[in-house]
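Note that this complex is displayed minus one protein chain, with the remaining chains in position.
Order as written gives the chain letters A and B; numbering starts at 1 within each chain.
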Amino acid sequence: MNSSTKEEGQMKTKEILETKSSRRAFMKKLSIAAAAGSAGLVTGGCVSLESSEEMGLKWEEYFKKNYRLMTQEEKDETVARLERLFKLQHNENVQISNQEPQENVLFGYAFNISRCKGYMDCVEACVQENNLDRKAKTQYIRIFEMEPGQLDPTSGDGKYHHEVPVENKFYMGVQCYHCENAPCTKACPTKATWREPDGIIVVDYDWCIGCRYCLAACPYWGRRFNWGEPEVAEEEITKKQHYLGNRMRMKGVMEKCTFCIQRTRQGKLPACAEACPTGSRVFGNLLDPNSEIRYVLKHKKVFRFKEELGTDPKFWYFID
Amino acid sequence: MTTNPQKGISAFVSDCMRWALSGGIGFKIYLVALLTVIGVGAFAYIKQFQEGLIITGMSDIVSWGLYISNFTFFVGVAAAAVMLIVPAYILKDKDLHEVVIIGECVAVGALIMCLMFITMDMGGPFKVWHMMPIIGLFNWPSSILTWDVLVLNGYLALNSLVPLYILYCNYHNRAPVGWKYKPFVFLSIFWAVSIHMTTAFLYQGLPARPFWNNPLLGPRFLASAFAAGPAVIMMVLIVIKQKTQYPVDIQIFFKLKRIIVVSAIINLLMLFSEIFKEFYTFTHHSLSAQYLFFGLDGHDSLVPWIWTAIGLNILGTLLFSFDPTKCNPRYLMVAAISLFTGIWIEKGFGLIIPGFIPSPMGEVVDYSPTTNEILITLGVLATGILVVTLLIKPALAILIKFKKATA
Partner (left out) sequence: MKKLFFCSSLLFLVLGMVLTSRQTAMASGSSVMDHILAADEPFDNRTIESAHALPVKTVQAKESYQGGTFRVLARKDSITRFRCSVCHTDKVVQVRDGVLFTHGDIEINHGRGNDKLACIECHDEDDRDFLSDAEGKKIDFDHSYQLCGQCHFRPKRDWLGGAHGKRVTYWAGERVVQNCTNCHSPHAPAFATKMPVTYSLPLDE
């Protein structure tokens, strides 16, 4: 494969030299040729099938910066490239947003453990909305069936598959808690995961090197790794995406719950909260004293999981 | 070996390469065998690179496995060179000064293995430039992993450049100039401690994993490293003594043995202290230890390994402590292999895997490496051994030549 690519690249360079075009065009074409030569290295796949446009895009994508260091212009460019790449690879249009956080918004979540019935509609909605790998059955949310007399999900049953709710048991959902003092962001050697100003902990999938130190550092098992190439049936792909959210991941990178950043930044509820048939999930702006989540914090007795670790999660459990 | 070396760097390089590769038929077979293992490992890695880490035994629950286990252990081996450097350069011990270069070669080999294991474990090895200072985005000082990158590469540089300078001088029949390399020797002493402490902090600093979040981890890393590392060096020295004409004084074995005994006893003491803490008051933070030593919820894949490791550990320590043969090489070889293997299992597999089990959500699963994973690991180990061999051979040749010239 590689040798044929190299030949292709050399041929292209030759052609270009013969046409004697302007310097600028020459440089551009040269970069495409170089891309052709090295794309085999980067993708390790069937290079000869790819168009030169695709290889050029991949080449530019490979050398882009960390998302946080990009100017608005560069963000727009990378989003355009990613949309184009998806079009080339799947012949399907996706919209990838790079919407910025809103001022005076800090997202928080509350979970009513006396209301949850363990139906798992939230889990399924999350899988659909966030384009989670169907092959590896990746899930961001887990629901634990709890015996009375306990409040620690680690002693619950996270693998139940029977009619719910079971009498005298209660249900407790866990996911990424978007800690204010997140151990995962501290651990990342490349700053590929960070806290956004609206409190969401995100991952720049293209910047992550896949060392999985964040996974080891997370005390809540809130992060997932793409061990293989993720697979989602084309008709099931959620087309409205966000750069830091549900856009398609690749193998060898971390991913996690983003409070459905593609939805919540537009004022919508996360998919889990919208899907919940029991109203156990309360989501809102913590900086708004009139928000539902603030009502819960003020009027309910709340607790947080593993609070002793000082991670300061923005996810509270409460009881009616 | 050579009679009249020409001056200059190119002659140095070409002579070194010649010395490194020359040898009898046995040596040739040995090289071919190593290269075969490396080739198989490389092939296995290509497969892993194409399909992703999914072909390893790792999962979201046990997210580090054989690679990181071995990485952790070989950092210790690399750090152990300091146990020769301190007596040789600071305490001015003549005997150990003779073999300090071997310790440094072993350290270089171990470090190369460490860096390779880290690369094998990465999801996106081509994106590694993201982690480089300046061109990438280096999360320093917040991430302990960046510290580890710095100290490992720094130690590699120190441990290759100092011996290189000394050998280069010796090659040209002159003694190295003290002020040119001594400061770096002192630096490397601190650095050796720091590579192992930093690697321990990598785990120790994670409250998410109570099994690791233990202030004794760093010191115990050092103690076990200072037992296992000199054990490796001793094994290498025994081979050198038997296969080459380089003189290895019996005193060296006595001194190495003393170092190993002290470290191994401290290591066992700390192990006992940890076991006491885990099991005297059994909290749910002790579940990992329970899994490691006795099994948990019907999962017990590590139990035979850890007891073998502890057995070998104690056996090795006893063999070294009560040596009736007065440093018979064969006896020492058995003792060194037993201690080395014991610590390898205990500090590699026995430390990394239980840290993930049970998961922070209480799940218990077993981890066992796949064939592909084992082949890659063997390939890396073979690379390390090859590097050590190809470094030691020319080094010894130069030292012998220098001795003859100065005698």
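Operating definition for what follows: a contact is a pair of C-beta atoms (placed from the backbone, for glycine too) under 8 Å apart; a residue touches a chain by one contact, two chains touch by 3 or more.
Everything numeric in this text was worked out from a predicted model, so none of it was measured.
Check A:55, A:105 or A:248 against the missing chain and you find that the one touching it is A:105. From the options B:115, B:164, B:187 or B:378, the residue with contact to the unseen chain in the full assembly is B:187. Note on the undisplayed chain: of the listed residues A:53, A:76, A:147 or A:288, the one touching it is A:288. Those residues of chain A that touch the chain absent from the view are 102, 104-106, 108, 110, 112, 115, 117-121, 123-124, 127, 137, 139, 142-143, 158-165, 180-181, 264, 266-269, 273-274, 276-279, 281-297, 299-300, 310, 312, 314, 318, 320.
Quick note on the criterion: only the chains that are shown with their structure count from here on.
By the touch criterion given at the top, residues 41-42, 44-45, 62, 66, 69, 136, 142, 144, 153-156, 158, 174, 183, 186-192, 207-213, 215-221, 224-229, 251-254, 309-310 of chain A touch chain B in their complex. The part of chain B that touches chain A in the complex is made up of residues 49-54, 56, 58-61, 63-64, 118, 121-128, 130-131, 136-139, 142-146, 149, 202-203, 206-209, 284, 355-356, 358-363.
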